[in-house]
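Then we have subunit A:
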Amino acid sequence: MESINFLYELLGKNALTITLVVILPLGFVLIYALVAILAELKTSAWIQERLGPMRTGPWGILQPVAEVIKLIQKEDITPAKADKLLYNAAPFIVFTGAYSAFAVIPFSEYFAPSRIDLGLFYIFAVGSISALGIVMGGWASNNKYSMMGAMRSVAQLISYEVPAAIAILSIVVLTSTMNLQEINKLQTGWFWNWFLFGGPGTLAKWWIVPFTIILCMIYFIAALAETNRLPFDIPEGESELVAGFHTEYSGIKFAMFFFAEYAYMFVVAAILTTVFLGGWNSPFGNLMQGPGWGVFWFIFKGFSVVMVQIWIRWTLPRFRVDQLMYLGWKILLPISFVCFLIISLYVMLK
Partner candidate 1 sequence: MGELKRLDLEYNQLTSDKMRLNVGPQHPSTHGVLRLEVVVDGEIVTEVIPHLGYLHRSFEKYCEQMTYVQVIPYIDRMDYISAMNNEWVYVMGMEKLMGLKVSDKVEYIRVILAELNRIANHQIAVATFGLDAGAFTPFLYYFRDREHIIWVFEKLSGARLLYNYFRVGGLAADIYDGFKEDCLNIVKRVRKTNEELMDLLILNGIFIKRTANVGILPPDVAISYACSGPVLRGSGIKYDLRKDEPYSIYDRFDFDIPVGDGEVGVPGDCWNRNIVRVREMEQSCRIIEQALEQMDMEGDVKELVPRRVKPPAGEVYMRAENPKGDLGLYIVSDGTDKPERIKARGTSFVNLSVIPEISKGYMFADLILILGSIDIVLGEVDR
Partner candidate 2 sequence: MLTNEIFEKLKSEFGENILECNDQQPVDHFIVVKSEKLFEICHTLRDDDDFLFDYLMSLSGMDLNENLGVVYHLYSMKLKHKLVLKVMVPKTDPKTPSVERIWRTADWHEREAYDLMGIEFTGHHNLIRILCPYDWEGHPLRKDYQTPESYHGMKTSS
């Protein structure tokens, strides 16, 4: 593997470097989450012809900071009849699930915390951990609404993990690698080399382009469902389940759920970016390509996907739980199978 971690090269492989490598994404997640929360508040306000928070710093840009300061000070309530251990562990597990995915996300050609060969596989594995945390939290709260939310969450995760995995698997068939850094490198060049447009190759690839676009959409829909965003936010559907699985959580533990949701949003956006949108590659060939630009492009693309998620949230109504299952199993899954088949055919014929 030629790609190198910039920090390893600079400092050598010692404890300090490893700590740095671990902490950098954490810092990124925290800052990103604050920005995303602000973006959510301001985007929703913009869509709804309002102003949004205006009185916290100029144009309200310090609003997320104020929220964090407030949440730290809040009383941390554990309901008397809750299962204390599971109740307290749940937010940490949820956050761990979201955060550990960052271990393989390649921010740039020169910085990926870990370059394991099974990157995609790893993300799918640890991504499911957060669902475990949600179930734990929902069950341990000893609240009926929480439990219903938790149940729905599991059902949702199981239904949507499958189409998402198949969509990604199709691209793996094309790339014949699961290493995220390798997938990125394959897409170097102009934007028609992205896997959204069939990946690198001659003009003969044109007949799989529609299918890769469909796969990208399938993955995006499934990702919305996995992050519990509208129109799939039934685990915390406000109008029926009060606040869903985190009804009983307050203070910093609730903040962790909150952060985990936004972190996970970026994780799925990062996978989408890496697998379909060329990762840290510039869309314009060698123009604006380089170590610094790599980070910019990656974060720019990832954040754009997050913004689309926010946009969808403030536009669409919510699905019902059985309709959600129907969509997952009877529509997305067959379509993704068909696409998978066709792409495999293409690879065989090539």
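FYI, contacts are C-beta pairs under 8 Å (C-beta built on N, C-alpha and C of every residue); 3 or more make two chains touch, one makes a residue touch a chain; residues count from 1.
Per the selection procedure, all candidates are chains of the complex that A comes from, given by their letters.
The structure presented is a predicted model; accordingly, all values stated were derived computationally and were not measured.
This complex places one of the candidates 1 or 2 in contact with subunit A: number 1.
Residues 44, 47-50, 144-145, 148, 230-231, 233-234, 237-240, 242, 314-323 of subunit A are the ones touching candidate 1 in the complex.
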